[in-house]
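All protein chains but one are shown at their positions in the complex.
== chain A ==
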Amino acid sequence: MARLLSRNIFQSFSDFGGCSALVRNVAVGREARWWSNEASPAVKVTAPRTSLNQPGLQTEEQLGLWYTLEQDIAKQLFGLGGIPKQFATQCKTFAETCLMIRKPALTTIDYIKKTNLALPPNKFILYGREGVGKSLSLVHITHFLSQDNWLLVHIPWAPRWRRGFKEITASATVPGRYDHPLDAVIWLQHFKSQNSQLLKTLQLETSEEYKWSRREVTEAGAPLIDIVELGISRARFASDCIMAVTTELKKHATHQRCKIAVVADGINTFFCLTSRYRLEDLTYLNPENFTIFQAFMQLFNNNWRNGVVVASVDSLANDGARRESYLPRYLLRQKVRSALILDGRH
C-alpha cells in the first residue's frame, strides 16, 4: 500500500478550468486589432478572484480563480526564497501576491489531507515543461502545509547549492565531506522564519548532546531552536547544524511529536553526478559529499513516519547533458539510488 501511494506523480499542465471563457474573449479582441487602423480602446479586465484565501478550504469550484496570499504570510514563508524571481517582481509591482488555484496543487493537497501518517512518507512529484507552473504550485502547497500546522523543511531551489553556491569548505568534523557555510546560514534563517511559531508551541528538544567545539556544546534536552540559532550565528557549524536539525526532526516525527513536510523544488539535482566545485586533483566533486545534501537526502528515505515529501523535477535542475525530456523517470534516473525514490523500495 505504501509502495502504491509513494508512486503518486502528477502532471502539471496548463488547464484553465473555469477560465476558458475569459481566454476566448481576449483572443477575439486581439484579432480585431489586426484589421483596425487605430488602436482599440483599453478594455478593463477584472481577474476572477475568490475570497477563500485558506488553501485547506479550497475545492474544485474554485479552480481557475485567483486567491490572495497575504503580504506578511508571503514574507514569512517565502522571504528567503520559494517564489520565482519574475513572479516576485510582478507581485512587487502590483503590491499583491495572488496565485491561481489549479488542479495539480489541489489534488496534492487533497491527497495530503487523506494520508495515513502511520505509514512511510508519501512522495508527490510535480513534473512538466518549463514555465508550466511547478514552482508556483509548490508555493500553493507550502502555504497549505504551513496553515495545516506541518513543520516545513523547504528547499527553495536546490540546484543553487550544487551550481551557484556562495562558498564551499572542507568539513572539519567528517573527512571527505564538504560544507556550505554561507548557504547553510541562509537556509537556517529561512527555516526559522517559516517555523518559529510552530517550534515554540511544539517545544521540541534535542535527544543527544552536540559538541561543536571545545567550548560550544548543545546539551541533550535543549530546545531545538537553539541549534538553529547557533547555526545562524556561527557559519562554520551551520552545515552540521542542518544535519543535526534534520536528524532530530526525523526522530521526533517517528515518535509522533510533530508532522514534517519536506518541500523541494528541483529534487532531481540531489541525484546529479557532478557539482561545480573543483577539488585539488582537478576533478569535480560528486554532490553526495555535501553535508547539506546528505542531511536532506536522509529525509527521502522510507524509515520514518508522520511525514510527506512534495517535490518538483525540473529539467533545468539537471546538467545540460541530461535535459532531453521533462519526464520524471528520465530526470531522476541518473544513479541507481535515485530510482528508489520513485519506486519506494528501501
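The rule is simple: a residue touches a chain if its C-beta (ideal position, glycine included) is under 8 Å from a C-beta of that chain, and two chains touch if they have at least 3 such contacts; residues count from 1.
The criterion applied here is as follows: contacts and distances are computed from a predicted model.
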Leaving aside the chains on screen, match the unshown one to its UniProt name from "Dolichyl-phosphate-mannose--protein mannosyltransferase", "Small ribosomal subunit protein uS7 domain-containing protein", "Transporter" or "WD repeat-containing protein 46". "Small ribosomal subunit protein uS7 domain-containing protein"
Touching the left-out chain: which of A:Val43, A:Ala95 or A:Ala118? A:Ala95
Chain A, residues in touch with the chain not shown (by the definition above): 38-39, 89, 92-96
